[in-house]
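Note that one protein chain is taken out, while the other chains of the complex remain in position.
Letters are used for the chains, namely A, B and C, taken in the order the chains are written, and counting of residues starts over at 1 for each.
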Amino acid sequence: MSLTAVIHEQPAVPQPRQHGKPGGFLHRANVFTGLIGGIGLAVITYAVGSKLVPWGTQDADFQQVGLNALIFATLSAWVIGFMIGIGAFAGPIRWMLGHDLTHEDAEYMAGKGQGHMKYWKYTTDHKVVGMQYLIMALVLFALGGFFAMLIRTELGVTWKEVFDPNFYNSLIGTHGIVMIIAMIIVVAGPLGNFIMPLMIGARDMAFPRLNALSFWLLFAAVPPLAANLLLGGIRDGWTVYQPLGTQAPIGMLGYQVCIITFAFSTGIAGVNLITTIVTMRARGMTWNRVPIFVIGTLAAAIMGLVWFPMFQYSQILAASDRIIDTSFFIPQGGGSVWLYENLFWLLGHPEVYVIVIPVTGALLELMTVFLRKPLFSYKMAIAGFAGVVGISAVVWVHHMYMTGFAPSAGYPFMLSTELISIPFGFLVLVMLGTIWRGKVWTRLPMMAVYAMIWCKIVGGITGVYLSDVPVDQYMHGSMFVVAHFHFMLMGAGLFGAMGAIVYWFPKMTGRMFDERIGSIGFWTAFFAFQLTFMSMFVAGLQGMPRRVLQFDNAFNISNWVSTIGAYLIGAGMLIFLYAMITSWRHGKPATSNPWGAKTLDWQTQTPVPLENFPILPVVTSDPYGYGVPDPYLKVEEELARDDNETVGAR
Amino acid sequence: MSTPTSPVLYPTTGEPVEVNARRNRLGVWLCIASDATGTVALLIAYSYLWSLNVNDGWAPPKGAWAPAWPFWAIVSGLVLGTITMWWGVKGISKGHISRLIAAALLSTLLVLAAFLGQIIQLSTFPFGPADGAYASATQWLALATALHLAVVLFLTLAIIGRTRAGRIAPDNHSHARFVAMWMTWVCVAAILGALFATVMTDSPNTNSPSFGTFQE
Amino acid sequence: MSIDSQTPIDEPEVPTNRPEPTHRMKEWLSRPYVRRILLIFVILNIVIVPIAWLVVHFMELSGGPASSIMVELEKTVFVFTIVSAPLMAITASILIYSLLGWGRVTGEEPPMQESPAIRTNGIAVVAWVSATSLLATFLVIWGLMELATITSYAYGSTPANQQPNATKAIDVNVTGQQWLWTFEYPDQGKIESDVLVVPINTPLYFNVTSKDVVHNFWIVELGVKIDANPGAITNTGVTPDKLGTFNIRCAELCGLHHAYMETKIEVVTQDQFDSWLREQGGKRTI
Partner (left out) sequence: MREQRSQLTRWRGEVKRLLFTVLTVLIGAGIVAGSVWLLMDRQAAPATLKAKIVGTAATPQGNLPHATLDLSIYPQSSASVPGPDTGVNAVIDKFGWPFYWPSTSLELPAHSLVTITVHQYDGASTVWNPYFAKVHGTVGGTASFNGKTKTEIDPANVAHTFTIHQYPQSTQPYFFVSVPMLAVADNAKNEANGYPKAEVMEFSFITGAPGDYIWNCEDPCGSGYVDFGAVMSERGWMSGTVTVV
């Protein structure tokens, strides 16, 4: 690593006029003012709104007149008020007035000299945002896991209804969407924000304020989602197919406001990640020297950026169906249920890869370190990511084989869906090739690689069944599907993410992860996971439909097994969480590079200073220069000599 | 005026403004891409319902299609505003600050006119939101244009403010260019919306199964 | 900048003069780890392949297959399991052997001994890509053929096109309403029923729709599944070839009592069917 001049200490950079204290309005804004603003504006909106339409006014259907509009306005008011209170609009207004940030402003907003308070503010430092994302993901996982326990309890008690059917339907829907959001942010959020800029040798993300914006939008999006259970719940699963969603009570509005906000958050994060990766790589980091995790993040960001607006609009239009009686999805008025399903799955399927791809990238990154081997065929990995991104745009109809909206569409989309298994195969090959003849350093992150490959294979093969229209004619809407995508999202996604977080834990928290307790939790959860979802495959094959709370006695045994397994997963995850928290609070202090890794993120000191690198690094090779020459090459040379001698003799 | 020896530096990070501008331009393109898929989603919704005509519910009651000229009036206002903005950008790249201010002011007025026109059109459609699929889809296309115009309004106003505050200078005028780029995209979106709403009126599907009954 | 034009990452670290392919193949196969992995691979295949029978067994637990379509589905699942078994086996065997054979390293500190720096291996890449592509191609072709087959089974008997088999199809109008299925026999005097009673070996043609939200009409043991959409009619068909009572379930979440939206299909003989029609006040038209 040769050195360059320290760019950020350029002498005599003409600074604009300093308006007030550094940070301006943000000096006062923090999450508490945000809460005040959000709740305040929501209450005001509700009060004013219910004055306009007095409570209790009924239309012909005995329906509260304007109730949907009122609740939607209130929930949106919460989001907007929160963003005002946290200071999200200070930036645009300053930009409009030409009061650009001075260097002091920027440093204050990056959290300079604010101690722990910076985690509660609109802080632009990518490391702070990464930490905030990590905590947010943990909270969401706790919530979704709690719902999962309730669901499995209901399904384990096969002889009676534990919950009201409506509450059960709301449970599965909320569990689904909470876990989806958590899985989307769990790698691209903490690692994509904290680690990725370090990996490419940047001082921060390209748009630091957008970075803060994307996190706090996510923060504001969660309460409306949680509120849905109090407002009657979302009773239609996380896909909320219309028009059932229009029939459901006002809890649906909580879901819709959450998704609309979260889509903004994802889009902004996507813009930020892509721009950072493309324009802010350290000198000398040509495209064939970029760490593979960065490529994975890039792929996920592209898919999220491009496809989320579809999902967003599907929810916007659904909300307008409820609120102003438009008929996009209402058949009586000329709407089509197939339109919703198409719009939903146009995101809905790429979103799965948005979850899986960054995890794959992270594990590819760390397995080179634990095998002391270069990545096997970097180009294949790139091709795999590129292929998945490309083909993912044209596979969504395989969720709709059985809707009958275009029976002949089964043929082309079966083709595209089977094709996407080839680029995924590339990634598997890269993993196997990297493991091939490697001396495994058996630490927890590496174990996650094994867990992930296994789950990916099982999920992939069952996915082949489901991608096939005839088989889907039996499997669609059955428990088999549930088990399949849990293998993909939880098995490959979550267990992989756990490994990645353990790997970068020392860099992020400055402490080593307690791997003994962590492994206990990890393996408990992993094997319990196999138990749970393997038996769920059986239930599906027997013909058990998904999203039911009572079912034929024939499915009892597999459901009892699943429930026991689910409880064990919960226990394992709690153990892992405990290990994480204790190591975070008083774990063994970490050196700057405990794994002996070669990527840039481990070359700066721990804890990472405010602008990451005292001097910006210059890259002279790719980060996979591990390993020694292949001993078998000598054998080959001898063979070659023999051949040449035979040739010479002739 | 920047000379090769001493490039103008971006105050916050101290990088040359060209570096910063290149970065921001990519960001703008990505925002446009993301917004484009959103617009495409609306157009998909429109054409999908148009082609299906479920329950014979596409056409508005008693064939009250939305008149075409308001769409094109709004679009023309927006297009004129965009051209003016580009004219101002060309100006500042040649060094005429006042020309950019004048252009931004003019295009603000044009866009404001378009915005008000859009609001008026929304409130004077010959149908309500509940009057079938065409009504719903058309109103959302108009609403999307209105939202776009509101954003553009903010941006053009900001250009005036920034230029007068001296943040946009001949050697540092990338933001004006970005706003013009964004306005160009908004023109495309508005034109597409207007095309769909004015050209694709009568549904090609004349015998659709009516709701919940069996008529083969 | 000079540092940007450094060596590409896939630099060949192998000598330029390789031995003849046959020699290298022999040498490679003679390596102990290769042989052990192949052994594990064979063993795993022996373990995994029987799963195919297990899977089909589970699919038949509830009394199927009761139609040629279901037979085709089970055949497809069986074949897919067989052909994907080697993929699973090779992956698992490499994973297993990597934990046992190539030397594990433990401890707190990064290991000093490094692994062979294999950047890439053209043969492996080509082999893998061609293998997976072949597999995918096979699956696609098989799937397309199967889809054509079951489609002909389903629609081959529609009144629209002249069906090959002599018996005229019975039309059944299937209506889903929260949370019940109701069936109407338009050609049998428009009689209605809450249970689907059909004669054996007679093609059935379903016109499926919904009164309210999206339901999914699933005859489990007959392998029939189609969404019931409001504002649209979807069609499918089947020819039951096994007497007995089978399950009809709703496979699309449809609200409060979705779990209870179940009914039966009774496949009976032609005589029983006729007498059932008579007591329902319907008339026989076939």
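The rule is simple: a contact is a pair of C-beta atoms (placed from the backbone, for glycine too) under 8 Å apart; a residue touches a chain by one contact, two chains touch by 3 or more.
From a predicted model like this one, the values you see are computed outputs, not experimental measurements.
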Ask   = Thinking of the complex as a whole, which visible chains are touched by the chain that is not shown?
value = A, C
Message = Which candidate, A:Gly37, A:Gly81, A:Gly144 or A:Pro165, sits in contact with the chain we can't see?
response = A:Pro165
Query = Of the listed residues C:Asn45, C:Ser133, C:Thr149 or C:Thr182, which contacts the missing chain in the full complex?
reply = C:Thr182
Ask   = List the subunit C residues touching the unshown chain?
value = 175, 177-180, 182, 184, 192, 194-195, 211-213, 247, 249, 255-257, 259-260, 262-264
Remark   = Against the hidden chain, subunit A presents residues 55-56, 58, 61-64, 67, 146, 149-150, 153, 162-167, 170, 229-233, 235, 243-244, 246-250, 330, 332, 517, 520, 548, 550-554, 567, 570-571, 574-575, 577-579, 582
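Criterion: only the chains that are shown with their structure count from here on.
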Inquiry  = Quick check for you: compute each chain's CA centroid and the global CA centroid, then name the chain with the smallest gap between them.
reply    = A
Task = Per the contact rule at the top, check every chain pair and give me the one with the most C-beta pairs in contact.
result = A-C
Remark   = Cα centroid separation, subunit A vs subunit C, in Å, comes to 29
Request  = Indicate the residues of subunit A shared as contacts by at least two other chains.
outcome  = 331-332, 335-336, 338
Key: Where subunit C touches two or more other chains, by residue   = 230-232
Inquiry  = Using the touch definition from the top, list the residues of subunit A that touch subunit B in their complex.
reply    = 7-10, 13-16, 92, 95-103, 105-106, 203, 206-207, 267, 270-272, 274-275, 278-280, 305-310, 312-314, 317, 320, 324-328, 331-336, 338-339, 342-343, 346
Remark   = Residue set of subunit B touching subunit A in the complex reads 9-15, 22-23, 26-27, 30-31, 33-35, 37-38, 40-42, 44-45, 48-49, 52-58, 129-130, 132-137, 139-140, 154, 157-158, 161-167, 211-212
Request  = Under the touch definition given earlier, write down the residues of subunit C that touch subunit A in their complex.
outcome  = 1, 3-4, 6-10, 13-15, 17-20, 23-24, 27, 31, 33, 55, 58-59, 61-62, 69-70, 72-73, 76-77, 80-81, 84, 87-88, 91-92, 94-95, 98-99, 102-106, 109-111, 113-121, 124-125, 128-129, 132-133, 136, 139-140, 143-144, 146-147, 149-151, 208, 212-214, 216, 218, 220-221, 223-227, 229-232, 234-236, 247, 249-260
